[in-house]
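Before I ask anything, let me first share the structure, which is written out below as structure tokens.
With one protein chain held back, the other chains of the complex are shown just where they sit.
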Amino acid sequence: MTEPVLSVRNLGVEFVTRHHALRAIDGISFDIAKGEVLGVVGESGAGKSVTGLAVIGLIDPPGRIAGGEIYLSGLRIDNLPPEQMRRIRGKRIGMIFQDPLTSLNPLYRIGDQLIETIRTHTNLSEPAARRRAIDLLAEVGIPAPDKRIDGYPHEFSGGMRQRVVIALAICAEPELIIADEPTTALDVSVQAQIISLIKRLGRDHGTAVMLVTHDMGVIAETSDRVAVMYSGRIAEIGPVRDVVQNPLHPYAKGLMGAIPTLASDAERLVQIPGSMPRLSAIPPGCPFNPRCAFVFDRCRIERPEPIAVGTQAVACHLYDTAAKDTAA
Amino acid sequence: MLAFTLRRAIQAIGVMIAVGIISFSMFRFAGDPVNQIVSIDTSAAERAAIRKSLGLDDPVPVQFARYFANAAQFKFGVSYQFRLPVADLLKERMPATLELATCATILAMVVGILMGVYSALKRDTLLAKIFQAVSLIGISLPTFLIGILLIYLFAVVLGWLPSFGRGDVVRFGWWTTGLLTVSGLKALIMPSITLGLFQMTLIMRLVRAEMLEVLRTDYIRFARARGLTTRAIHFGHALKNTLVPVITVAGLQFGSVIAFAIITETVFQWPGMGLLFVQAVQNVDIPIMAAYLLMVSLIFVTINLVVDILYTVVDPRLRSTIDRPA
Partner (left out) sequence: MSDTAVPHQANPNASHAGATPDRWLRRALASDVFYSFRRSRLTMAAAAVTLLFFLLAILAPLLAVQNPFDPAQLQLMNSRIAPLWTADGQSPFLLGTDEQGRDVFSAILYGLRLSLVVGVLGVLFSGTLGIMLGLIAGYFGGAVDGLIMRIADVQLTFPAILIALLINGVAKSMFGNRMDAMSTLAVLVFAIGLSFWVQYARTVRGSVMVEKSKDYVAAAQLIGLPAPVIMLRHVLPNAMGPILVIATINLALAIITEATLSFLGAGMPDTMPSLGTLIRIGNNYLFAGEWWIVAFPGFALAALILSINLLGDWLRDALNPKLR
């Protein structure tokens, strides 16, 4: 088996305040293979975005990586010196942020921002970089790129700006793209275009994609595999088809019940009662236990570790076959 | 763009008319102009004659129109103290003030921006904290105290710099400059520091706050995610976005620098318009006061207008919102 592009092992991220350290990410592990799209889904505050920022090395103080390892094609990157990590950012890992309206510097032409990024990571001359920038704009579907390259960000619509952001993220042909809620700030009609663009780019270039979103619909449409996050942990991870059709974790079950489909005959969407705990108030044992319909004593004491069930892995005591007899 | 400029110009004219009314009211009603001209033993008949010859019997709107028409041609009447046309006095004093204000502003901007950028990027260093403390003291110390302190140190104790005056000046037509002689330059140092210090602390605080704000924005985060060098991010992206509002404020402040020069010029006996104005206030020389108000307002309004237009040139977002038909 070939080496995964991204391999995260037991990653922990904490935010240190004057009083205590809050664990935003608590020991998560996952891989993304070449050309694969991994969807990361969960409620806001579940740690999806922080995971993405940890991978690209942009966790700002008071946050810090508190444990675990991150490998990019076999190279450990979580403890690289800042200057080496900078060279990886933009070149080997591209990132797309949520809001295209604020991701671009308003005072610079988009061409300047593209050329600047290209020339940071390659030896191209200014004219060559400009040609490459025009090609990139064409590739992400911006009409008349040779003219639009001299435009300022405010002259582009939201969807077009997100295309520019994507062009900036892929301009050095990265192995991995982290897309943090790339469609959330966009109109519904534009969302599908951007999603299919990201999917196409991943396929054409063999890029691994980590797609962070709270929208299960987007994941179902785009991803090969999906990781469901809850309170800084991965509740369940597996192929999209399997997780959507046969969710194992009680939280995942609730989440899948919340996908609206045309075929669905349910009168109402299923709702999970309660809300995700704040970082400062995560209960012991399984963080989902206060909201879980299947909770039993062990859930309140012992933290569940991922258990392989078919193609999926689920962190839930319900699937611990060895202990099942005692639980029942 | 043209419509915007025109609208701003009309606003500026409106402000000038308002200031003109105040200036005229001072000139006309604050103290009877006749009393300032005649002596105590002038007879009532003579007073009436003078009153008539000055046009003070005409309806007030007519007088105002006349005053305004004269002011537009820089005819501000005759100073009570000097018995000379106010316009000539102002013209003679203007180069000194403008030179001082320009030097002070350049000093304030260069040093203020450097200090501000440093204290934003190296927030927790000792030097940055010293800058912060110095800026609080700079805002708290009245200008004239700073001037006195400098004079005591560098003129009285050390004897390095002259304590008053402009030094030797070179004349070009009606303009005089102290920038071309050694004594002129030496004389410029302390007044420039004194006058510029307040703006400097203001600019430093503004640059620091703006830059910290900009460094938190999404586009800086995205620039980091693109792997740009720290240098490119700080001095390319962050600095440019910081400087747009800073330059606006600094430009607008140029007007107040000219007005604040009143204090500095008094401390250093600098022969500029400010010193003339203070002497006018002390001696109740209303024509000079009224004319000074008009002149300073004109400078203010012009700067405001220029800065507004420049701002739209620097910031492409504004340019397009203005260009778009309303």
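Every chain is named by a letter (A and B) in the order it is written, and numbering of its residues begins at 1.
Note that in this section a residue touches a chain if its C-beta (ideal position, glycine included) is under 8 Å from a C-beta of that chain, and two chains touch if they have at least 3 such contacts.
None of the values given here were measured: they were computed from a predicted structure.
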Chain not shown: contacting residue from B:L90, B:V169 or B:M289: B:M289
Candidates B:A9, B:I148, B:L161 or B:A232 - the one touching the absent chain: B:I148
Touching residue (missing chain; options B:I13, B:A72 or B:I139): B:I139
Sites on chain B contacted by the missing partner chain, in the whole complex: 15, 18-19, 26, 30-31, 136-137, 139-145, 148-149, 151-152, 156, 163, 209, 252, 255-256, 259-260, 262-263, 266-267, 277-278, 280-282, 284, 286, 289, 293, 296-297, 300, 304
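As a working rule, only the chains that are shown with their structure count from here on.
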Chain centre separation in whole Å, for chain B relative to chain A (CA means): 54
Chain A partner contacts - residues on chain B that touch it in the complex: 217-219, 221-230, 232, 236-237, 240-241, 244, 314-317, 320
Complex contacts: residues of chain A adjacent to chain B: 56, 58, 86-91, 94-95, 97, 99, 102-108, 116-117, 120-121, 152, 154-155, 165, 168-169, 172
